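Removed from the display is one protein chain of the complex; every other protein chain stays in position.
Letters are used for the chains, namely A and B, taken in the order the chains are written, and counting of residues starts over at 1 for each.
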Amino acid sequence: MHDIADLETRGVPGVFVASDEFVTAADAQSVSLGMPDVKRVFVTHPIQDRTDDEMVALADRFFDEIIAGITRRPIPRT
Amino acid sequence: MTGVNDRTAGNTVLDPTNESRPAVRTLLERPDSLEGLVVGLLDISKPRGNVFLDRIESRVTAMGATVLRYSKPTFTKPAPVDLRHEIATHCNVVIEALAD
Partner (left out) sequence: MPNGRPALPDGLVLVMKQECATCRLVEPLVARIAGEAGPLTVWVQDDPSFVGGATALHDSDLAVSWHNSIETVPTLMVVREGRETERTVGWSREDWRRITGIADLGGDLPPVRPGCGSMSVDPDLTDELRVRFTGDTLTARHVEFSSAEDEFEAMFARGWTDGLPVVPPTRERVLRMLSGTTRAPSDVVALCPPDLVELTVEKIAINAVMAGCLPEYMPWVIAALEAVCNDTFNMHGVLATTMPVGPVIICNGPGTRAIGMNSGINVLGQGNRANSTIGRAVQLTVRNVGGGRPGEVDRATHGNPGKVSFCFAEDELNSPFTPLAQWRGMKPGTDAVTVFAGEGPRGMVDQLARTPDELCQSLAASLLPMQHPKLVIGFDAILIISPDHGRIFREAGWDRDRVLTELTALTTRHGSGLVRGAGGIAEGIPPHLADAMLPKFRAGGLLITYAGGGAGLFSSMVAGWANGSVGSEPVTRAVAS
């Protein structure tokens, strides 16, 4: 998240994608970076033992939320 | 209510400015759409992240954006300053993935 926060200060809006194991760590880190609203999306863990097809499906499932982090588009209601 | 010696609540300072801007650091304005923009995809280099980002890349390209791919030498440290500078120079927005 340091990278996304740093890129934000360099003028590049960004979003950080992590597994949902990361939620509390990401919250704490964002506060300590002084940027509590840093955009982040949490995808369902696990990651490591997913097949390629499962990874593609995961990307599709969270795609809109990720794009919402870097555009003004609201997350569509599903 | 923070006491004078209450360390757990962090540090409170008085604002030295004319207070015309918000006190908290706000994020940048986001673009309305990605069409025509350069989107950087930053791989933190953990296994399987590249498959995830490949799919993101093809869908972002389908939205009419150009994708540039980057990867960190290691996920254990922040990205080197040269890499961050390069992304900032060439990209309008960035997606960093995938930490687990």
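To be clear about the criterion, contacts are C-beta pairs under 8 Å (C-beta built on N, C-alpha and C of every residue); 3 or more make two chains touch, one makes a residue touch a chain.
Model, not experiment: these values are computed from the prediction.
Q: Using the contact definition given at the top, list the shown chains touched by the missing chain.
A: A, B
Q: Can you say which of B:Val13, B:Ala62 or B:Val81 touches the chain missing from this structure?
A: Hidden-chain contact among the options goes to B:Val13.
Q: Which positions on chain B touch the chain that was left off?
A: The list for chain B reads 4, 7-20, 23, 25.
Q: What chain A residues would touch the chain not displayed?
A: Within chain A, the residues touching the omitted chain are 9, 28, 31-34.
Everything below uses one rule, namely that only the chains that are shown with their structure count from here on.
Q: Rounded to a whole Å, what is the gap between the Cα centroids of chain A and chain B?
A: 9
Q: Would you tell me which residues of chain B are touching chain A in their complex?
A: Checking each residue of chain B against chain A gives 24-34, 39-40, 42, 46-49, 51-53, 55-56, 59-60, 63, 72, 78-79, 84-85, 87-88, 91-100.
Q: Using the touch definition from the top, list the residues of chain A that touch chain B in their complex.
A: 2-4, 6-8, 10-19, 21-22, 34-39, 43, 45-48, 50, 52, 55-56, 58-60, 63, 66-67, 69-73
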